[in-house]
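The structure's right below; bear with me while I get my questions together.
The other protein chains are all here in position, but one chain of the complex has been omitted.
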Amino acid sequence: MPKVRVTRRLHFAAGHRLHNPAFDDERNQAVFGACSNPQGHGHNYEIEVTVEGEVDPETGYVLDVKRLRDLVNDRVVGEMDHANLNVDVAWLQGVNPTAENLAVQIWNRLVGHLDGVRLVSVRLWETPRNLVEYCGE
Amino acid sequence: MPKVRVTRRLHFAAGHRLHNPAFDDERNQAVFGACSNPQGHGHNYEIEVTVEGEVDPETGYVLDVKRLRDLVNDRVVGEMDHANLNVDVAWLQGVNPTAENLAVQIWNRLVGHLDGVRLVSVRLWETPRNLVEYCGE
Amino acid sequence: MPKVRVTRRLHFAAGHRLHNPAFDDERNQAVFGACSNPQGHGHNYEIEVTVEGEVDPETGYVLDVKRLRDLVNDRVVGEMDHANLNVDVAWLQGVNPTAENLAVQIWNRLVGHLDGVRLVSVRLWETPRNLVEYCGE
Amino acid sequence: MPKVRVTRRLHFAAGHRLHNPAFDDERNQAVFGACSNPQGHGHNYEIEVTVEGEVDPETGYVLDVKRLRDLVNDRVVGEMDHANLNVDVAWLQGVNPTAENLAVQIWNRLVGHLDGVRLVSVRLWETPRNLVEYCGE
Amino acid sequence: MPKVRVTRRLHFAAGHRLHNPAFDDERNQAVFGACSNPQGHGHNYEIEVTVEGEVDPETGYVLDVKRLRDLVNDRVVGEMDHANLNVDVAWLQGVNPTAENLAVQIWNRLVGHLDGVRLVSVRLWETPRNLVEYCGE
Partner (left out) sequence: MPKVRVTRRLHFAAGHRLHNPAFDDERNQAVFGACSNPQGHGHNYEIEVTVEGEVDPETGYVLDVKRLRDLVNDRVVGEMDHANLNVDVAWLQGVNPTAENLAVQIWNRLVGHLDGVRLVSVRLWETPRNLVEYCGE
């Protein structure tokens, strides 16, 4: 059967502050600039999760995209939306919430939970001009 | 010469209903949900066709993108636009018009008709949040 | 208090066919062209509903935009999404589902149901290039 | 001379929390829900500022749109970008940062600073689905 | 019958240079900056033309939007697309092609050619961040 990639795009809004507690204030400011403002700021994130699998000849689906949507909502978006990513999300404790680190952690939240398809990539838009992509390597 | 990928994005509107005639009504409803409503619904599809080839040193083109546009219009968009994909398109007879199946069939409509370039992928947006991609494997 | 307009944008996918039963086939074809294909086609509609009111000094809201979202979902989007607009929606019986007629009917579904704010406009995108707007006059 | 409206769209990212200090925690939660989470969240805001004036026959401009861009950057975007709107912006002290209140305050920051044109509206997208507009009344 | 506004969005690419022949080079540079570079530059313009009229009870149309599209293509887009706006378009001779002046000239090309509906506005996006609107006054 042909192999097809299926992508679901979702949205969430969250607050964050870039900060390494091992750095002093001066170094945090030098490395992270305005992203390190103590009171934090935030973004409307767009997330695209892509999986790959063979098309089921009975259904014509690789998977029901609503199942992919529900999984990402349950394990990722529902916990990040309207949260402060530095303090509110259990599985982000101790993680500096750069887009790169968020993409890796989102991958880890999803990778063991998709039956019958392969997780291909997690893409995260922090702004309409800044994008990161993680493919599990 | 350098190898470059060229993508053309096109638009069409179509109706469809997801349905497997080998399933009874209950199973069609269980598998496809509202997508299986007997009267059908529809979408504004966006399609992106990508080819790859060497840049011609005389023209600076991999191919004239208008030629790619015309091909996709002739063999795909012109037949799918304002059609009902379950009944109106000869080369979709017997195909359950999921996005996955449509991407594979569109690939098959194009793959032998591109001289001097390699077809790389067909990407089909069924909604602004749902995307499938087929690369011929 | 200052008066502010608040707009919520929502999405639905639906099928339709343009057709006047008082016309014969030839005239339907002449007036509506491919939009009149008997099997129907469909679109991803985007709808923008705008209300106006004074900002409440206690909340800083004209209204909670989630209340506007829920109202439009309950009375409009939930009934139109994945439906065939010619046959599936009770309050569209006998209506030729042009974008103009849909905008007027959506207005009528909403206008008596918004307390404390004034309904200003219903905007309906049938495609990314075609938009209609109705303001109740 | 013809009168034309000129709009400049700009972008900023900021954090905020909806909260009325005169409400107790329970009421803040009831009114603002997840938007009132104590640690705050944030958004990528898009702002559109529209002015109107006669076209200058010598330049063909109502105003140089770069002058409009610079004004909005100096007085609005430069102070809101990567800020926490509850605490970091002097002219937002004591303002509950709903989209409605922000639009009114942005208007007030701009209205006396535009020579020779009339400020028509401030439109603020808090998310791609939520928009407010203030016209000074 | 209800009055509805219908908008069609179209696209064209064109070159231009901002320049007043009554100015010397220094003043052209001071007023128009990089937009006055002698060799010109260009844009992908998006144009939105809005008309208003009563909904025809027989068709459900204010007007067939394809008729609006064809009119704008014939009288505007077909002449501006892939043209240099300073030299190639007969009805722009002597016009400094600022967005403001273009919107006014486009209005004048359309206003007498729409039967049974009222031309409401011409909106012209010069970039995704710069917009002008002319309403005929």
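In this document, chain identifiers A, B, C, D and E correspond to the written order of the chains, with residue numbering beginning at 1 in each.
The definition used in the following text is that a residue touches a chain if its C-beta (ideal position, glycine included) is under 8 Å from a C-beta of that chain, and two chains touch if they have at least 3 such contacts.
Since the model is a prediction, treat every value here as computed from it, not as a measurement.
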Visible chains that the absent chain touches, using the contact criterion stated earlier: A, B, E
Residue in contact with the excluded chain [from A:87, A:119 or A:132]: A:132
Residues belonging to chain B that touch the chain removed from view: 2-10, 48, 55, 58-62, 64-66
On chain A, residues whose C-beta touches the chain left out of the figure: 18, 20, 22-23, 31-33, 95-101, 103-104, 128-135, 137
Absent chain, residues of chain E that touch it: 11, 13-16, 34-35, 37, 39-44, 81-84, 86-88, 127-128
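By our rule, only the chains that are shown with their structure count from here on.
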Partner chains that chain C and chain D have in common: E
Euclidean distance of C-alpha centroids - chain A vs chain B, Å: 28
Distance between the centres, which are taken as Cα means, of chain E and chain A, whole angstrom: 41
Overlap residues in chain C, where contacts from two or more other chains coincide: 128
Interchain pairs in contact, sorted by label: A-B, A-D, B-C, C-D, C-E, D-E
